[in-house]
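What follows is a short report on a single structure.
One chain of protein is taken out of this complex; the other chains stay put.
And now, chain A:
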């Protein structure tokens, strides 16, 4: 076995040194009835040639010939090969939590750079070193808001990603906090009158998508004003972070907390995971922020260096009083985003966002030409819902041609008759104008 370097001679000598008669003898502390007396029922070991062939066959059963026209929380983007080649450097790859900062400066500095990128893009003051994903980041933001305000009601827009709202519901079930969902209007934005009616002195947080699940740029400044009028925190939720290259950072529009995922930067869609969640907020709430935080400091010789800090909020010390039970983050995925953002830089990010916006418009125009108008009238970034008739049938039909067509919204909103024939589709830099045109025609034919 190539991962087990022991020779028979090694094993013999080591057993002797350890005072054991056999390998089984090493397990004598496990009572015999609790031991497994048969081999595990698993397929026999595969050599490397067989292993690679077998998994290649499995991978080939996934149809990824064309870039998907589905976004809905996982966005197909070009990842420059430089990202993965740097990520694959073994020193980045396996270094676990940087418990020994002197020999983890590479990872720690990269996390500090990630935190800076998150702050710059969100327009907020501090960020953590990444979360499991966007959905749990949002749930943690809601929990944090209840701690900060001492209130127990959370108001969430129905236009926030439905999967995120499901995770929120799971996280809040045990805490006893209440969730109130407010509807969206015909423009796909949060219904402000309904929001105003729902937010009161019991409200800890108002959660709004930016852009929201429909790809619509929601009314974040107005939602923030409603939240602040009642002393609640405003939380913005961003799944397609490329949009932040074109849109104002949520912090500049009144959001107190910005969460979401940077999957769009440097991370493949990978059937939905992993991807780095982000979490940014105003400095006043820093000590209530969940997750790991990297900070700058100096070494004995006065040179700048980086460490994990403020860990008294974490499980290490207060255990049952910790701000969250999070132990790991998505450090490697955060590094991939950091490298991609470094490559993009100021000019590249602005341009990438504009390419995405332009491709989204091309898609809208092509779909309209095919008689599939946009469902919502609100301003969009690169994703839109289109009226296509029988959305499930379209998805099925295009799947047979190797195209992932979109997300039928009725799956997520079975009670809204307006969305019966709605298909949520995205166009990014991967979808060139010709492909977009072919797609729109295929949806109709």
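The definition used in the following text is that contacts are C-beta pairs under 8 Å (C-beta built on N, C-alpha and C of every residue); 3 or more make two chains touch, one makes a residue touch a chain; residues count from 1.
Methods note: contacts and distances are computed from a predicted model.
Q: Missing chain, UniProt name, options "Sulfurtransferase TusC", "Iron chelate uptake ABC transporter family permease subunit", "Probable glycine dehydrogenase (decarboxylating) subunit 2" or "Chemotaxis protein methyltransferase": which is it?
A: "Probable glycine dehydrogenase (decarboxylating) subunit 2"
Q: Using the touch definition up top, pick the residue from A:180, A:225, A:326 or A:438 that touches the left-out chain.
A: A:326
Q: Looking at A:180, A:225, A:342 or A:438, which residue reaches the missing chain?
A: Hidden-chain contact among the options goes to A:342.
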